[in-house]
Every structure is written in structure tokens, then in C-alpha cells.
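Omission of a single protein chain aside, the complex is shown with its protein chains in their original locations.
And now, chain A:
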Amino acid sequence: MKHLTTTVCAVVLGALAGPGIAAEPGATDQPIRIAMLEWTGAQITSQIAGRVLEKAGYKVEYVTAGNYPHFQGLADGEIAVSPEIWLNNVGDIYPKVLAEGKVEDLGSLGLETNEGWIYPKFMEELCPALPSWEALNDPACVALLATPDTMPNGRFLDYPADWGSRAATIIADNSLALTAVPSGSEGAMLAELRAAGAAKTPLVMMFWAPHFILAEVEVGWIDMPPCVQDTNEHCIRAPDVNKAVWSGFKDKWPAGYEVLKAFSVSTEDQQQMMLAIDQNGESLESVADGWIAANEALWRPWVDGALN
């Protein structure tokens, strides 16, 4: 009975997803190596993508890999898939390997992202104008943020220097009395945010979503001033998150290629899973197994569409 329901669902959803492009399975005896990058969200995406590929009859292997170095592996075919690439954090290397034709971008993963300036929620008592950006024009509020090395300006914790950042430009555009301080690493940003939340130290920083810390520390997002110019330099836009494969992927695993093209993850699901892992201490594997068991209606059409 359950099987029948699934099939019906699959047919309906398959029809909704459009005509599947039937493809050969290809080299099912050789494992598809999937990148597992440093952050929990990407690891969940990798594990789910791997399980879906397994359902399509492939062997998979998970390769832990650093964000920047892994592009080299992807270009060489050492890594076959990288299912969650944040295009705001790819340096110059990703555009380079794309241009060389060594890597193929498979389009959006489907995550709804956000990027902007955040503050720990308690600051709304200290700077009542928050979440409006006008609060940062209030000298009393700026004084709360000031530190010895930014005096008389307030301190703004920026992305690490190697991520590239627009905060300084936007601060200048709006003549805010803030000084952008580069944070050095994601860990440093999180440590500061946690400490600020716990010790009630005022803080304004650049950040993005989805991120597990947002479930742990209560933050507000600043309503940003209008952009001076509609360019990346002067404007914060939600970053795109895409999937990418090694350029030889399509010929080696044709059906797997179609599965990955259809593959997507919803922000809601990813956030739930991040919470389960980072807050409740569940293992990555069991959380991913749980998603596969609960969402067959979602992934079955990707598999069937590719194979049939």
C-alpha cells in the first residue's frame, strides 16, 4: 500500500517536475566522490545528495575538503561533486576553473539565503531606533560600539579580509561613524557573537543566513539604507548558492548528472537539520538518513526522472 502511494506521488511529482530526461547510469562501479566542506550546512547537503545518488544505484564516497583547495580537486576530477557552493565565497579560483571548462555549474541549489548587518537582540533596548540603520547615526549608540582602536567611531565587525567585503564602502556611502574591522575567520565571528550575546556586549557585524548560530543567539537584522548604486560594491544582495560538478561528470555518470541537476534543498529543511546536529548533538549520518526516510516523495522523482 505504502509502495503504491509512493508510486502515485512519484508519478504526480514526476509530472510536475517536467519530463525526465532518461539517461544511462554509466560507471556505477566507480564511486562518485562528493566534497564535504567545513560547515554543517554543506555537510548535510553533501550527505543528502550522496544518499540520493545511492538510491539511483551509485557508489559514493565523501571527501572532507577545504573550501578553496577543493576547487582544485573539482577541476582535476579528484572530487566529482560539490553540491553547495556559496558564490559570495569562491575567491578568484572558482571563476577561473569555470572559465577553463574544468568545472560545470549546475545552477541553484534552491537555498533561500540572506546577507546583511546583524546585532544581538538585546541592543534594541540600548539603541531604540534599531532595527533601522538610522540607529547607527545616533551618537549614543555609536559610543556603545566604540573601542579604543576605533575611537571615536563605533566598531563594525566585518568579514575576514580574504572573503572580500563591501562594508567599508557602504559605511562611507552613508557617512556612518563606524570603522570596519576584519574578523580573520568565521570562527572568530561566531566567538564574538556568542560572547556578545552572553555578556551583553554591543556588537554590529556582517553576517549571512542560513546559519546554525542564528538558532543559538537571538539577533536582529538591520534595515539597510538604500543603495547608492545598484552594484555589488555598494549593495548587499542575497548570495546565490549553486551546485557544481567536475566537467567529466556528465559522460561518466549520465544519470547521476540528471539527478544532481534536479537536486535541491530547502532552507527550512536545512535549518532543522543544522539545529539537530549542532544543538542537539545528533550525528550527521542519522539526520541525513532521517531526511531520506521522510522525504521520499521529494527525491524519488529526481531518481526516476533520471533513470526512466
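The criterion applied here is as follows: contacts are C-beta pairs under 8 Å (C-beta built on N, C-alpha and C of every residue); 3 or more make two chains touch, one makes a residue touch a chain; residues count from 1.
Rule of thumb we're sticking to: contacts and distances are computed from a predicted model.
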item	value
Chain excluded from display, named as in UniProt, from "Tryptophan synthase beta chain", "NADH dehydrogenase subunit L", "Glycine betaine/carnitine transport permease protein GbuB" or "Stage V sporulation protein AC"	"Glycine betaine/carnitine transport permease protein GbuB"
Touch with the omitted chain, as defined above, among A:Ala140, A:Ala172 or A:Ala191	A:Ala191
In chain A, positions touching the absent partner	38-40, 62-66, 68-74, 76, 78-79, 91-93, 96, 147-149, 151-152, 157, 160-164, 181-192, 194-195, 198-201, 212, 278, 281-283
